[in-house]
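Only one protein chain is missing from this complex, and each of the others stays in its spot.
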Amino acid sequence: MIFVTIGLAAGTMLVMALVFSYILGWANTAFHVETDPRIDAVMDALPGANCGGCGFIGCGEYAEAVVGGNAQVNKCPVGGESCAASLAQIMGVELGAALPYRPIVHCGAHYEDRLGRTEYHGEQRCGAANIVADVQGCTYGCLGFGDCVSACNYDAIHVVDGLATVDYEKCVGCGACAKVCPRNIITITPFKAERVLAVTCSNKDKGKDITKVCTVGCIGCGACARASDLFTIKDNLSTIDYDAYDPSCGADVMKACEKCPRKRIVFVGKSDSDDVAEFSGDVVEPDFKTTVDDTEWRG
Amino acid sequence: MTTTTQETPGSGKNRWTNFFIVQAWLVLLLASFFGAALAGIQLTLAPKIEANKLNETLEKVPELILGADAARASKDSGQQMEINRQYMTAGTKTYSVFKAEKDNQTAGWVVKASGQGYADKIELLVGVDETVNTITGLFVLDQKETPGLGNKIMEPDWRRQFVSKPTHLLLTAVKTKADGPGEISAITGATISSKAVCDIVNQSLNNLRQPLAKAASDKKKPSEKQQEKN
Amino acid sequence: MNYLIDIMLIAVSAALINNFVLYYFVGICPFIGVSRQIDMAVGMGLAVTFVISIAAFLSWTMTTMVLIPAAPLTAWIGGFFMSPEAAAKIDLTILSYIVYIFAISASVQFVEMYVRRFFPALYKSFGVFLPLITTNCAILFACLTIMSNVSGVDNPADAWDLGRSLTLAFFGGIGFTIAIVIMAGIREELDFCDIPPALRGAAITLIVAGILSMAFMGFTGVDTGLKNALKSDSAAQIDPKPIPKDESPLTSVIIGETDKKEWS
Amino acid sequence: MAKKLEQFTGSGTFPKGIHPPERKHFSADAPIEVVPTPKEVLLPLQQNIGAPSKPLVKPKQEVEYGDLIADNEEAPISAKIHSPIFGVVQKMAVTTLPNGRHMQAIRIKAAGRQFTDEENYRELMGGKWPKSVVGYDPDEVTRAIHDAGIVGLGGAAFPTHVKIAPISLRVDTLLVNGCECEPYLTADDRVMRDIPDTIISGALLSRFAMGLKDIIVGIEENKPRAIEAIRKSAAGTDIKIAVLKTKYPQGSEKHLIKAVLNRVVPLGGLPADAGVAVSNVTTISAVARAVFRGMPLTHRVVCVTGGGVVQPKNLLVPIGISYRELIEFCGGFTKDAARILSGGPMMGFSFSDLDMPLTKGTGGVTVLTHDDIKKQKETACIRCGRCVDVCPMNLVPARLGLASRHGDLAMAEKYRIRGCVECGCCAYACPANIPLVQLIRMGKAQIAAKR
Amino acid sequence: MADQPTAFERFTQGILPENPVYRQLLGLCPVLAVTNSVQGAMTMAGAVLFVLLCANVIISLIRDLLKPHLRIVIFTLTIATFVTIVDRFLAAYMYQMSKNLGPYIPLIIVNCIIICRCEVCASKQSVFTAASDAVGQSLGFALALASIASVREILGTGMFFGFRVLPEMWPDWVIMVLPPGAFLTFGLLLGAVNWVAARKKG
Partner (left out) sequence: MSETTSEKQSANDATRDVPVIQVGHSPHIANVSFTSRRMMIDVLIALLPVAAMSIYIFQLYAVKQMAICLAACLLTEAVFVKMRNHSFSLTDCSAAVTAVILGLSLPATAPWYVGVIASVVAIGIGKVIFGGIGMNLFNPAMVGRAFVMIAFAGVMAASGYESMHTGIDAITQATPLNAFKQMGISTSLKDLFFGFTNGSLGETSALACLIGGAYLCIRRTASWEIPAGLIAVVLIMGGLADIMGNASDWTVIHHLFSGSLLFGAFFIATDPVSSPITAKGKFIFGAGIGFFIMILRFFSGYPEGVMFAVLLMNAVTPLINRWTIPKVMGE
């Protein structure tokens, strides 16, 4: 009795295991579907608990999202950091040579610099204020209602005295702020060093019109362009050729900065480092790029 | 684990049809090993579990038949009670019936009855005397009634109402004070649970009264007689 | 007729009154994880319903054919080694958990591969949920409930047949679907709510589930009520009058062995 | 209630909508006055829907009244721009318009003799207007409209020559829109009352040019004088007049068509898809002027009104005049003036820079007082559904606003954000004072930016 | 592969920083189902400890033999075996408790905590680390269960571990021992834990 029961139990299990593993093994080859090998690699690196904690439907879905670039590598609560690290390794091949991208706010006017501001009633959002005329004189400058602040997941941008200001210590360059800015004054720019030069104005109007609305805006005088080849005046606005930009900033470039009558050419980046320090932050490539050229012609 | 010394066969060699199974050798091995181990555990523990299950009911039998005080007294005095379990089919239902014998005399019967309560099934033990004329006790084995309301059917004070109620009357739960012979005063706010208990008792006793009385009237050991009949 | 009413009561009970998620807390993981969008929730719910039905079929079959004492298959094989009476007593129910979980995971995986290979569109909308279901307690819970109703009953006549088992499983799945879809609808709405940061995500989902659970408690007793309404004559079957003196023949039959308990 | 209109298939009104206070009394009884020629005008290069025009004049060039100064030959949907004064072209300037658009503009400084007010009035409005189209052919009419640079003067500023052309056989009716449902504004009312003949002639010409069957003039019943004037002027022609219930936004072309003809313009479609051409009364009168007198669109009737101006008036003004001059002509602001609007209070754009020029599409300048714009503080949406009850487009503005506010563009699209005509009924009715229209416009802008 | 945490780290992580219930949200079915009394909760925690420990040790022993596509099957098999053992032992020696816990003991099989620990730790690290991980995680689990169960039992019955702690006049909050109470308690406690964690972070 005892032995038969034990034997039967073992036998039952054995038979069941046999049947299932045969069927599954066969199905695995018979129903094979070609997939991106990286998906399998990611799948292997994932715990396979299928708990759904990542917000995706099981590990397979998450693996696909990671490989497809639709998900961050650190979403798996089960695998934790080690899993994230190995996923980054699998996916990291492509990220290797990319430059770090960081946002630059192309406006330098604080509250007192803006002329012609009007009492504005309505939704206190940049996107909403942007469709109302005459909220402030400058139709290009930062509206200061902080759409970018609420878009940032890293608490890395704040409105300081009416001007969006990036905290480069916290910024990871995801580009959310640039995406949301209705006036497109935030651009995602390759940072060749911890601090780079930037023209902090987007106003393309003529100098005379600008002086009416802003005390600091670029008037397109061309002093910088005359001093250095790095700068060109386009649409009454000084622009920097970042392809040719060299972090070491030669004397002519520094001279251009000095020459600028409105001091719109400034270094942006981490505040406590030297001007030319090598970049050492996180490398996140934005999935899009904006330029000042896209700035809308809207009030 | 002895299995760690084995090697994986099949890799790199010709692929036979049962390749998948070969791959799964560890699964197979573990499966059969675990199966066997569990069967062993089953054989060891099963009697104890069975006994537990039975004890849960059997322990209540003396109390249900003799009443709590008498049961304790007889327990203290070291008296014994022999309890037999039988299955009885009556009406459409089959009941577990426990026959308690004391000093080779039928002391009473305990019927395990169940029915729908307010929330879920209610399982009761109903004790009756040997002539099946009065109820000697009621115990709630299992219930999922609303805590604080329906689950008051478990309280001894309420259950005590059933003691010495005649079995030939249908018990009814009344909201007022119970004064009629077949009346049980319902738990305030849990009339449904109270009713359910009454219904279960009514139905089971109605079904079993006759057969039990018949069995009891046989002075011989009923179990043997039944078996002979079969 | 009574059978149909039984089935109906099981269905109502499984889907609403004793909802798997809101009453038994099984399947909480996907309930929280995959309830952010209605489309996903519907897919998940249907996938669970599908798998739970398959699992119920498999587990009922395995239980009645192999595991319980006197199961035909076991008894037959055992019969080669021992007397039929002894063989009928072989109890393999201890294997039930392993067997169920094995059956569930294997069938889920098989269905997933099959759907993925031959119905890619279906897989996209529904198959992706399948792997997540293996570790869904709801499936195993359904199997366990079926088992306890097949082997755990005192009276073999009360044991559930396949129809009841499948009903429980299917409507349990439907109940899961109802709960998760409602939750998904609410969570889509919650995206617009100003919830305290600490409560966002799982915490608020649980609190909403608590409120939902309160709402579903209103169904308590509906099955009793339905049963009474449908079987309105069954309650009245009991004859209120004392039983007449002429005793009808004894109907009781002793089925089991008598268990003796020495009580001291 | 919903009494059917006689002669017409429509019921005379449309479902939902609101009844804002009309407040037309400010300027309703002020006849059209002519504003003296300003010292300079600023003509933005794009005053219409479609492509901007290109300047045809150079700085320091002298131009005469009615000279073509900007055009875009390449773009079919564009309008010519003419000088409204004699003068000298200045350097190109950049200006912002009240609707937020930012564009280049031609500045012309007045020089030499100008027309007097009487001459202006006589040329543009006075005299007899023939009620027959004998001697014209459709192409000629269309060309005259094109050359005159006429755009829809009701506000949308869609180039009229594109609309009034023998386009399609499906279109059978010309609907002349004289509803002017915006509170405060009376320009159209005044045009109908003062110069109904131009409207009748223009309508006949337009129908002739498009080869249509019927002309229906739709006027809200709160303008009995205008109805009478038009009826009198239309006597002897087959022009029908539909008197419509007063309800905002009856002047929206979709709702006008629904009210008069019980036809529905498909979502995202044009009135032509419903077999109707809709034109504003002032546009139609400009057509008459262009065809019969060869006058380009250099002037228009503007209503300067509201509690914030000292003397509300209806004015005939040269296009390109600055708002400052208009306000000053009307006596300036009162003390409690709070908000200047280009257009009416429901759909107009607010601005503060009075040096902005008036464009072709602007039919009114409303100056509201602090009392008018007093709003309660915004509170949370309690989903009362008022906005749903009033939305004439049958949208769910609360959900649209919510979606836009949270940047959920997918949901905004699901709730058909593109169906919104920005009439402002929802925000008017909202008990929580949520700026729904602004939010919806923001959402639309976000969707457009995403594309 | 990045550095694996040491045995001690594994142990401490499980208790608070990576608490399986509050931080990872795993194994929620028992968390909600058996926490209406502290006794039941602790029994459940003990059962989980046993299963997790055994499973982790076994998996860690055979970790070199695992094949990717079959590892989950083996995990499940092992876990199910030990769960069955626990279940039977409870039935044999703590019958009333086993009855109270009902199906939730067998449901440990599909408790994500165990399969996750097998995956994350046991299948990669040595037996000792796996064991300490199992103990750490189980302690974390027990802690979470205890916290929820205490609230529910005290408020719901005025008792703690079966002893009356609140005065007799305390009106029992019956809802706390019912399903809604489980959801609400856990939701609010989870919120509180998040809040504390967020404050700690800065």
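Residue numbering begins at 1 within each chain, and the chains themselves are lettered A, B, C, D and E in the order written.
In this text, a contact is a pair of C-beta atoms (placed from the backbone, for glycine too) under 8 Å apart; a residue touches a chain by one contact, two chains touch by 3 or more.
It should be emphasised that the depicted structure is a prediction, and the values quoted were computed from it without experimental measurement.
The absent chain, not drawn in this view, touches the displayed chains A, B, C, D, E throughout the complex.
Which of A:E123, A:D147 or A:D205 touches the hidden chain is settled by the complete complex: it is A:E123.
Checked against the full complex, the candidates B:Q79, B:T131, B:Q161 or B:T191 give a single residue touching the omitted chain, namely B:T191. Not every partner is drawn; the one left out touches chain E at residues 171-176, 178, 180-181, 184.
One chain of the complex is left out; on chain A, the residues touching it are 111, 117-124, 128, 131-135, 144-146, 159, 162. In the full complex, chain C touches the omitted chain through residues 38, 181-182, 185-186, 188-190, 192-196, 199, 204, 207-208, 210-212, 214-222, 224-226, 229.
Here, only the chains that are shown with their structure count from here on.
Common partners of chain B and chain C, by the touch rule above, are A, E. Ranking A-C and A-D by contacting C-beta pairs places A-C first. Chain A and chain B have CA centres that are 67 Å apart. Counting partner chains per residue, chain D shows two or more touched chains at no residue at all.
Shared interface positions of chain B, defined as residues touching 2 or more other chains, are 23-24, 27, 31, 34-35, 38-39, 41-42, 55, 146.
By the touch criterion given at the top, residues 58, 61-62, 64-67, 70, 73-74, 77-78, 81, 84-85, 88-89, 91-93, 95, 156, 172, 174, 177-178 of chain E touch chain B in their complex. For chain B in complex with chain C, the residues that touch the partner chain are 31, 34-35, 38-39, 41-42, 46, 54-55, 58-59, 61-62, 75, 78-90, 93-97, 112, 116-120, 146, 168-170, 192, 196, 199, 202-203, 206, 208-215, 223, 226-227, 230.
Residue ranges of chain A in contact with chain D, taken from their complex: 116, 118, 121-123, 125, 127-128, 130-134, 139, 180, 182, 205-206, 209, 297-299.
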